[in-house]
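Just one protein chain is left out here, and the rest sit where they should.
To keep things simple, chains are lettered A, B and C as they appear, and every chain counts its residues starting from 1.
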Amino acid sequence: MKVHFDKTFPMSCSPAIGWEFLQNVEAVAGCMPGAKLTERVDESHHKGTVTVKLGPAMMSFRGEVEVQDIDQATRSLRLMGKGTDSTGSSAASMDLVARIDDAEGGLCELVGASEVSMSGKAAAFGGRMMNSVADQIMLQFAGNFAAEVAALQAQRFGPAGAGEGAPSAASPPPRASELNALALAWAVFKDWLRGLFSKKKA
Amino acid sequence: MANKHTVSFKLNGNDVDVVVEPRELLIHTLRERLAHTGPHIGCETSHCGACTVDLDGASVKSCTVLTVQCQDAEVLTIEGLEQDGELHALQEGFTQEHGLQCGYCTPGMITRAYRLLQENPNPSEEDIRYWMAGNLCRCTGYQNIVKAVQYAAEKMSSAQA
Amino acid sequence: MIPRQFDYHAPQTLPEAIALLQKYGDAAKLLAGGHSLLPMMKIRFAAPEHLVDLGKLAELRGIREEGNELRIGAMTTENDLIWSTLVQEKCPLLVEAALLIGDPQVRYKGTLGGDISHGDPANDHPAIMLALGASFVLQGSGGERVVNADGFFHGLYSTELKPDEVLTEIRIPVPPAGTGWCYAKLKRKTGDFATAAAAVLLSMKGDTVEEVSIALTNAGATALKAREAEDSLRGKKFDDAAIADAARLAMSICDPAEDQRGNVEYKTAMSGEMTQRALRTARERAK
Partner (left out) sequence: MAASPDLIERETALQGLGVSRLRKEDARFIRGKGTYIDDLKLPGMLFGAIVRSPYAHARIKSINKDKALAMPGVTAVLSADDLRPLGLHWMPTIGGDTQAVLADEKVCFQMQEVAMVIASDRYTAADAADMVEVDYEELPAIVDPHKAMDADAPIIREDIADKDEVSHGKRTHPNHIFTWEAGDKDATDAVFDNAAVTVKEEILNPRVHPCPIETCGCVASFDKVTGQLTVNVTSQVPHLFRTVVAMLSGIPESKIRVISSDIGGGFGNKVPIYPGYVISIVASIVTGVPIKWIESRIENISTTGFARDYHGIGELAADKDGRIKALRFFALADHGAFNSHVSATVLPAGLFSICTGSYDIPAAYCRVDAVYTNKAPGGVAYRCSLRVTEAVYLIERMIDVLAQKVGVDKAEIRRRNFIKEDMFPYTTSLGWTVDSGNYHAALDKVLQAVDYEGLLKEQAEKRANGELMGIGFSTFTEIVGAGPTKVCDILGIGLFDSCEIRVNPTGSAIARLGTMSQGQGHATTYAQIIATELGLPSDEIQIEEGDTDTAPYGAGTWGSRSTPVAGAAAALAARKIRAKAQAIAAHLLEVGEADLEWEIDRFKVKGNPTQAKTMKEIAMVAHTGNLPEGMEQGLDASEYYDPPNLTFPFGAYVCVVDIDRFTGETKVRRFYALDDCGTRINPMIIEGQIHGGLTEAFAVAFGQEIPFDENGNHLGNSLMDYFMPTSFETPHWETDETVTPSPHHPIGAKGVAESPHVGGIPCFSNAVVDAFAHLGVTHMDMPHSAYRVWQQCKALGIDQRVDA
């Protein structure tokens, strides 16, 4: 079963910083909750694992990530990931196109469009969880991403968009190392999300 | 990792002790360790009721009960219904009313009906159809199972009187 | 269909249970009736390293009336609720819901607290609790706190419970005498989750709605309180138009997940239809 997601997240950093960070696959993967890159096969291919957790439910996937179509002009790239879960009875693949767009006040937005496809037991029994899982992956990924780029921005030039006229980009939530339904973080995310638009097509 | 536990409970009135992993399901303990193969496995997702046993006065699906949860419990299976060579009214009723065909769901069905009649000695057809809905049968279409339970209810109440 | 290995703990007291949760944190899961968790573990969607069985905590099972509240232990089973004359008399909505849960065997094992704590919007009690305005007693290392059902459910499998907290008691304000009630549930078969379901409490003053409470099951990531639908009815004459309006407003907050029970359109429409059914039945029962 397939689900499409299109989401946009505001970043409190300049487009250049955002784009620089986006091209660093290890760093980006580091923002992926529950993800670990275990091996760098070559420039564009990595092996790794992703652990997806939702309440009592937990699945662990091992597979490959491939980076494609890095386009400096549009500041976009494509991340293809696929793998099978530790029991071999489920499989998942994701095709994500990520882009850094300009935003007001010299800041930028992270724009993500992805298609997640599930096979096997995960599709048969996990279907109803998919939207919630994907939502939370997105939110926490964006949250972590925002935290990283903000830090990078600060370390390079001091906080972005300082001074009047700057959009009030809410400070991103604490980074979550593993994807889970975190009762704690959820509320935070909801606040942080306020004012963002998020569209989902099943 | 998982250390084994010794679990003691009463099975059809007899004391039993088993040493099991925490994850062992009661249905497997009964069938594999204690040679009680009356309760059957049908769906493993607690929908079919073929594995139904009576646990401390409750009908439960033993595929969804951990053996370690049964410490000091009283377990009754189909094998425990016949008393000193005399069939339980339900066992008789299922034969008299042709309440079984392949026989696979029968032990769970009878064990469930046993508890139902303890709680409601004189159930209507509607009661029976509602309170027996945790046990699937593919052969009989349930109609004769309802009759069998009613047969037993009558026999038991007349025995009371 | 066999769970992964885990360690089993059967605490004899609540503090023991909480201590275990503290010790093992996220690696531990509470075992109540087991009919949500064990099937997930058998298909290996869940693999907790530690199971903490609340089954031996007698203090968590029981129903009593205190002041104007029903106080129900979290480990009280569905059949306990169904057969309790106190609940039948004071809160028939709870009995009606329990009778529509699972199947007979499941109702012997399934507990009120387990059904709520699991945080599954497809479970029936979350909506019932929202409709009743219940509150939950949570006990953990930080001591005890009492939270409202409204706000307790954060998302699919996600609740206000901290990893080291246990839901110990459910407190239900007894609805005023004469309150009408109904839990209307559409399901494919015995043992199934709701395609859609609506819980309603309704008190009337003559032909007009005095107070109304509406909550929906399985219509989104959590059970939903249909506030606008409630507002639209309060103080209004209870007629077909008002019911239809309320149903439309209830549908407007639905965001169900498509599955074998139906697509988003059907499930949303059924949430509306169950709302109508529940309102009509509650009206008949209101005095």
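What we mean here is this: a contact is a pair of C-beta atoms (placed from the backbone, for glycine too) under 8 Å apart; a residue touches a chain by one contact, two chains touch by 3 or more.
Quantities reported herein were computed from a predicted structural model and do not represent experimental measurements.
Wait, the hidden chain, what does it touch out of the ones we have here?
Among the chains that are shown, those touched by the missing chain are A, B, C.
Consider the whole complex, including the chain that is not shown, and state which of B:Leu100, B:Leu117 or B:Met156 touches that chain.
Of these options, the touching residue for the absent chain is B:Leu100.
Name every residue on chain C in touch with the hidden partner chain.
Interface residues of chain C facing the absent chain: 1-2, 4-5, 43-44, 103, 186, 188-192, 195, 240-241, 244, 247, 259-262, 266, 269-270, 273, 276.
Touching the missing chain, which residues of chain A?
Counting only chain A, the missing chain is touched by 1-2, 82, 84, 86-91, 93, 117-121, 123-125, 127.
Suppose we count only contacts with the excluded chain; which residues of chain B make the list?
The list for chain B reads 21, 23-24, 28, 31-32, 36-45, 47-48, 50, 77-79, 82, 87, 91, 94-96, 98, 100-107, 110, 128-130, 132-146.
One rule holds in what follows: only the chains that are shown with their structure count from here on.
Going by CA means, which chain is nearest the middle of everything shown?
C
Specify the chain pair with the maximum number of C-beta contact pairs.
So the pair of chains linked by the most contacts is B-C.
What's the farthest chain from chain C if centres are computed as the mean of the Cα atoms?
Checked the centroid distances; the maximum from chain C is A.
Could you put a whole-Å number on the gap between the CA centroids of chain B and chain C?
29
Can you compute the centre-to-centre distance for chain A and chain C, using the mean CA position of each chain? Integer Å is fine.
Once rounded, the distance between the two centres reads 33 Å.
Measuring centre to centre with CA averages, how many angstrom lie between chain A and chain B?
Chain centres of chain A and chain B, defined by C-alpha means, are spaced 51 Å apart.
Out of chain B, which residues touch more than one other chain, so two or more?
Not one residue of chain B touches more than one other chain, so the list is empty.
So which bits of chain A are touching at least two other chains?
none
For the complex, give me every residue of chain C touching chain A.
Residues 26, 29, 36-37, 40, 43-48, 118-119, 122, 154-162, 221, 257-259, 264 of chain C touch chain A in their complex.
Would you pull the chain C residues touching chain B in the complex into a rising list?
1-8, 10, 31, 34-35, 38-39, 41-43, 49, 51, 53, 55, 79, 102-106, 108-109, 190-191
Which bits of chain B are touching chain C when the two form their complex?
1-3, 5, 21-23, 25, 44-47, 49, 52, 58-61, 64-66, 68-69, 71, 112, 116, 130-134
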